[in-house]
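Note that one protein chain is taken out, while the other chains of the complex remain in position.
Coming up: chain A.
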């Protein structure tokens, strides 16, 4: 560590502080998209391009000069710990200290893991948070620098998310979980985060009006890959601790922080221009990231250069990589296509064809077999005349002669199929759980056990003839669960979009399924997904209108109850002499709790303040009383959020028209003006509003009073025009007018 410090000393000098860079790796995915490949090992130890995912992640962090890494492991934590111990990272001179942290089995989400980080007090300063499935060559230290720079001026900037520009149709961009970011173009502050899944497909995004109102220039972006790299300040874990319902890093934490009026924290986005970063979050991205690595987008993280695994590869034309230290044996008549990786000591027999695939070490590919876009792990044997297309095949699998593995299949470790097996597309196979249970520590995760038991129990109903006579496999049946949570990306239909080998054409095939209704809408969405961006503006416009009317309705219903709550709260504030800030916070909480729009709160506050002014006999005493009250409480109107003085005046006018304090309108308005609650321009703006005259109201006292108030306003403006310098005069005349 010491030498590393010395080596990066130059950068440190700029930072002025000798702080070691820490990173936290969440080595659990909290979902099951890779099953059954992950029944016996954690996802982060699955190989991608023949090196465990976790090693790619570490290499990505090492590139950024990270010195200390905490790996939060839950499932199969022993395996992860072992893997770290055996890896090159635990040798001296690796420059990185890696500490595996075992967390409880009750850690069900990223949020729980963050709370665990907080309780253990692992991090001391700003840190990098990544997922254990990251492949990146982005200079994260640059992001950290930007983050720290920002923190110097803005203490509320707690998080910087790294995203990569990719284009809507990019292969590496997840379709199942493709959020919309609303970003301030100038400060790159993230203003709004809208999760979006492939199913149920969103027709429009809800962007809060304030976002558009308060920022000069905003970017609404749907073309970003969320790299899952966050530069966090030390208070992030504590925020998780405070908000125990935050589960997901993005949908709960980011969304929560951005929508909260109470936290007042900012989240920023770093759009990476150079470099590559992506997460292996589903089998689909497994494929695309493998392809990205082989076509060198991750350079220098490529098999023939800074490769995280131990084997060295030779790079030849058409991005073919063949193991160098333990060379593979490839028959002269075998055809090796482009973008292919062939592992150490693998044997490829006559006339076999390997196209755009990754073959692990110690594999055997039989004569005449065709392997296309497939990912085969260590020690697997494929017999003669087989065909494997767009699938992931685990380690130690035997695919016997003449078998066909159709696209999208996942074959778990140790499965034997064939000879002559014909798998259907998207078939998922594994060995029965019971057999290896004694060795693999089955008590690791009970609910995962029960999951497998279910699958095993339903084996009788499955026709296994297609698996071949010598097969030992059990079939994972693809059926929608009873309790499908559409708000989660893990819902049944959405998961389909994350599968390897699933493309638009495939989804058309599914139209014959029983869930026609949803599928029809899927189809429509696929068609207009290309011009989606163009339509965005329309959608948001339409939606903002809808949401407004909805809000008003909801507000009216809770109005009465809310009104009395506000009054009680204010009475308490008045009586106990709270500070304006405290009262404002209390009102905000109240508003959130009863979910009413801002205008209701304002209305209530204006009313309460007006009613607080005692009615007195003498004009002078009355004026003092008005000024005193407004000076003390006037600012509260603006503190509760959404400063809009014109609205304030309108509310005051409307309230006072039905109140016993009608005569005080002029004085109150003047007092507002005095205490800077409203400005001269606001009074003019209010006055010029058509509604201010109250003409559209039914005839009666209210309309009459509205009119009177309007005239008072007119007079006041008139006086302001005359530049009357004395406040005395002004209010005197006001009084005359209102009398």
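Operating definition for what follows: a contact is a pair of C-beta atoms (placed from the backbone, for glycine too) under 8 Å apart; a residue touches a chain by one contact, two chains touch by 3 or more; residues count from 1.
Throughout what follows, contacts and distances are computed from a predicted model.
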UniProt protein name of the chain not shown, from "Vacuolar protein sorting-associated protein 35", "Glutamyl-tRNA(Gln) amidotransferase subunit A, mitochondrial", "Cyclin-H" or "Translation initiation factor eIF2B subunit beta": "Translation initiation factor eIF2B subunit beta"
Omitted-chain contact residue, chosen from A:167, A:327, A:469 or A:614: A:167
Per the touch definition above, residue among A:121, A:317 or A:481 touching the missing chain: A:317
Of A:125, A:300, A:469 or A:614, the one touching the omitted chain in the full complex: A:300
Options A:94, A:188 or A:331, residue touching the unrepresented chain: A:94
Touch residues of chain A, complete complex, unshown partner: 3-4, 7, 59, 62-63, 91-95, 164-173, 223, 274, 276, 291, 295-300, 304-306, 314-319, 338-339
